[in-house]
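The structure appears right after this line, and notes come after that.
Here the complex is missing a single protein chain, while all its other protein chains stay put.
Our next item is subunit A:
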Amino acid sequence: MKELISHSGPCTVVGLNDQAFAAIQLNDKVQVVKLCPPDLEADKNIADPNTIQAVAVNYIEKEKKLQCAVSRSSKMLSIFNFTMEDVGKLNSDAKPNVIHKLNKRSAALTFTSIPNEGDGQLEIIIAADLAGDVYAFPTDSSSDDKKRLMLGHTASMLTSIKVHDNKIFTADRDEKVRISGFPNTYDIHGFLLGNEEYITDVEVMQDKLCVTTGGDGSIRLFNYETCQQLFCMNQNDGDDSKKMIPVRVAATKDGKMIAVIYNEENFVDLFHITSNEDSYGMEKFKSLACETPLAITFANSDLLVLCKEPSYMIRFTSNDGKFDGTQESCEISKKVEKAGGESGVEMPATILETDSTGEIKLKKNIKEEGEGYVEHKPWLNGERKLKKKEKDKRRKKRKLEEKIASADEANN
């Protein structure tokens, strides 16, 4: 999985293959800044070390500060800190202010903060990695080598992470979303179960609601307080050859609407979250055409979609929630298109990694042999016992013959 778009306050960060850009709305213009990889030499064994795995942005309103984060295949996590005052004066290229070396690649990032005992708060970045671990790092340069293990899904891989309502949500390549306390991550609140394959994304909303998307093709609505599944939708009819795999989900601020994109499809689906009394539902009310969407996010009430072709970023305007298909050619997307175009970016066709045979890597690859396979049951083979009996018999006979032979010898 890759997380290639993030929006906060006046800023949108996108990952275009191996280049990351921050587009920042100022009063009179949009400033686009390229978020450059660290100068450190990357491990030579890593192919395409600069490929973007995840991006994140956080606008700190009170201090008029922007924090951007980019994680790459090189396992480097770069953090860029800007003040809004500086932004207008920035060069088009920005170097990271802080670099953290990760143990494993991270394809899910989120900024958050821990309140101080005294005034203010500690800003941190949280990275979920491909070994199932979640680490927190400082975002300022004064404490480069500090980190804290928040939690770990043993023997799994994390695909999405959210912090919300004093809880941290981590989705894995098995079928689970774990909800732990935050910042007391050692105290697990519960698990969201129901998905039948790997989970691709989790989005958390108001009213204790959250949505998961997964490799089984499902989109599920949960109450995260009770960990109960409220609604499940699957638009596939069981034919695996043309299965639609939802890969990303984003919700509006009020939690009344979600947008979903699917692996290698050409549209974004919009759903209303419906509720009356105790029953919940999701109703599709729109499919918006766009070429191979890779990432989505709501920006205010509009929908931003990052696509493979041809212009990288499309903004669908809300028009009071109607989403009638109006694509605004906004300043930000134009700038991103220009920046991407100038550097000749080639976009990936999917955010799901595949192996050399084209199989999705997150999927379980079950070998039908050996101890790991459920149907392998050597103890049902009673022949082994018979064989052993015969072997024992033969051995006894041989022993007896030997005895007789040696007795004979002694007699002679």
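Going forward, a contact is a pair of C-beta atoms (placed from the backbone, for glycine too) under 8 Å apart; a residue touches a chain by one contact, two chains touch by 3 or more; residues count from 1.
By our rule, contacts and distances are computed from a predicted model.
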Next item on the list: Have a look at "glutathione transferase", "Ubiquitin-conjugating enzyme E2 1", "Cytochrome c1, heme protein, mitochondrial" or "tRNA (guanine-N(7)-)-methyltransferase" and point out the UniProt protein name belonging to the hidden chain.
Entry: "tRNA (guanine-N(7)-)-methyltransferase"
Next item on the list: Looking beyond the chains shown, say which of A:Asn184, A:Gln206, A:Thr274 or A:Ser287 touches the absent one.
Entry: A:Asn184
Checklist line | Absent-chain contact - pick from A:Glu196, A:Glu328 or A:Glu342 | finding: A:Glu196
Notebook entry, point to check: Looking at A:Asp28, A:Glu61 or A:Glu117, which residue reaches the missing chain?
Noted result: A:Glu117
Notebook entry, point to check: Taking the entire complex into account, which one of A:Arg105, A:Lys176 or A:Lys335 touches the absent chain?
Noted result: A:Lys176
Next item on the list: Identify the residues of subunit A touching the omitted chain, counting contacts across the whole complex.
Entry: 113-118, 120-122, 124, 131-133, 136, 138, 143, 146-157, 173-176, 178, 180, 183-188, 190-191, 193-196, 364-367, 371-386, 388
